[in-house]
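Selected chains from the complex are presented in situ; the others are not included.
Read from first to last, the chains carry the letters A and B; within each, the first residue is number 1.
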């Protein structure tokens, strides 16, 4: 099967230029000007960009949380991702407390294998960092699950002590893996949250009020020092607070291999969204949406533009407002944490980044695809380059459309961006050589996506 | 004329992968795996990298300085550059004091046109920033000379007052040009230098002692504030001091469009090289080589790795030790300022950067080629990409060789790196479709290089 992309402007992280692309089988075989070759299928990209398929390094399909499950399955969630121009996700396999990493991995393979529409990798969520599991980390790194997420939040569920985190970091310093951190001081947040509830604040806004941005900054600093002591790199998921970003900047200025992603919700939504009574539950995620007036959003944009932030993940973890979010009526602490977002990522970043003049198209590609590929060892993804996986998106930088639950493909009963008009859209999406979205038409199927064994990361930049 | 590069690993700033490259005429026509095409010439790149030709954004061929001229002509200098894997230079056309920018440009075109072996662009050196010249800046930007270098050093020769610099910055904020700055507080340095001479320090070491690193940091901060007030970007040439880099980092953290290059000499040489009696004159350049113990070098490397520094220029400005440097015997202030270096740039950065484990090959490409291309509007250079100029280097990352005046191609009677063994070398160098260096053999000729009309820069990252 050969597919020819004609007439587009290829936008990579480092260069922009006209060019035709021939895909042969699953890979990019040829790039040239006005290619004169035969193909089974021709995709007309005239007037549009051809970009590497988006990589979302942070999703939670079917995640069990607080007595329920994130609504999107690997099938529905990966299909929605594809509609939004994302062709690879890295999801989180959760170690059962008291169990092994591999048990978590096996469970997640069961959920995902044969059901996912685009390529996927796994990070491991460490629920219980015991010394006896350290050797298993080495094995997983060798098997392409090179990254381990630990938490300083959620005591009794996911929280690891500083000593355990430090040991895990030291292990990755040896085995080439990478520790991912959810950085918030959970125990202290829980004190504030309990005080709020005791004082009568039980609505979702309490979630935002309890989780001070300085608690994220504190944990970020703590983890950077642990990583520094362990001589290990560290990656912060879902950075949301300017104070945390300042900590990161200082570490990077010191030459430390510290990295971070942010998420679209922290660039577009705010603490005020958590208001409006229980409706705010739709916007409950951790870290929480931040006070707009405090300037977090613009700082995060600066971080993306200047390279302090390497990637944009979504932390996609959708719960229906009806039936799921409602579990937290009367106590914001019981609202399942998470937002839908895997579908809107590229368009939101394109709109806020490129359309609003903050960044070049190249940087847009870098933070939505190339950056994650490089950091997470996806050595055949993240660029429109010969020999690379044919994960390609024909992106129309001019098409305007309106985000809505009535039109999105995620399996959740609301949109965080309901009614927001954005400029930019994925017209044609190819996953490893197969066109799975063609101008709104779904051509993919469960199982099109394969598990990707990842290489160790390159952290030298 | 078609040339086929077979079997190499293409290393771009954003991706690495095996691929063959077909060059047709002056441009890259086709990239593919195992290309089965006819060509007039085949270059075997097996086991080697194919990288975009180096771009040196800072050279001074035939520069008049202190009563003499930089020794390398555009012919000899550009030939040496090519031997070192550099296929584009941006040289500085000097406005005569009292005259116009165009007069300088005309003079430099006379020197360069028809004589240069690789492509070249011009920055304008502003000797005398008068209000009546502001409109001429607009014209030059439109004509592809988009960048203007001003000085806070060399009073009476190049120094511009803060008010004049500010006006020039405001003009570029309007016309899309870019101000380049030599940032040192020259008037104060001159006081210190005079004191040193008065106290009997007349040897070259005095040059290094007089020019405190904090005088560079001061001027850097001053110019960043002027640029901020003018809402204009600013680019610092030859950043040498960690204190200046810290100022730059702070500005970038604040989201300001401030950029800088450093030079190989600041990464490899030190204040001690200015000692050893008059021999130190070989190492007299401004800013001066810095005290190794103070840690400037490692900070500059960090800046290159983390992206605070966008490019590596050479400030190539060679004077023979015999006859030229000797003009400053007895008074270091009379030593012509400048070092040779256009030829060793890539190999030094490869060695110190990649071989010594500080950066990825991709980042090496970015700082020696892509970064300058993007900042200086060389929209068809800086990447191995279809449609781009066929400026290509077959780079052997394993070849070891020794730097020496006895083997280099620069027209100057000494080498700053005499006897230094480095790993990495340019085996084959193609300039706009023509192989000009083939494993040590010179195939180019004066006039192969063309003046490049540059676009406005993209500063959003």
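Worth a mention:
Heads up, the rule we're going with is that a residue touches a chain if its C-beta (ideal position, glycine included) is under 8 Å from a C-beta of that chain, and two chains touch if they have at least 3 such contacts.
Quantities reported herein were computed from a predicted structural model and do not represent experimental measurements.
Depicted are 2 of the identical subunits; the complete assembly encoded in this structure file consists of 4 such copies.
Here is the rule we use: only the chains that are shown with their structure count from here on.
Centroids built from CA atoms put chain B at 38 Å from chain A. The part of chain B that touches chain A in the complex is made up of residues 10, 12-19, 22, 27, 29-33, 35, 246, 249, 252-255, 298, 302, 305-308, 357-360, 362-363, 366, 370, 374, 379-380, 382-383, 385-388, 458, 460-461.
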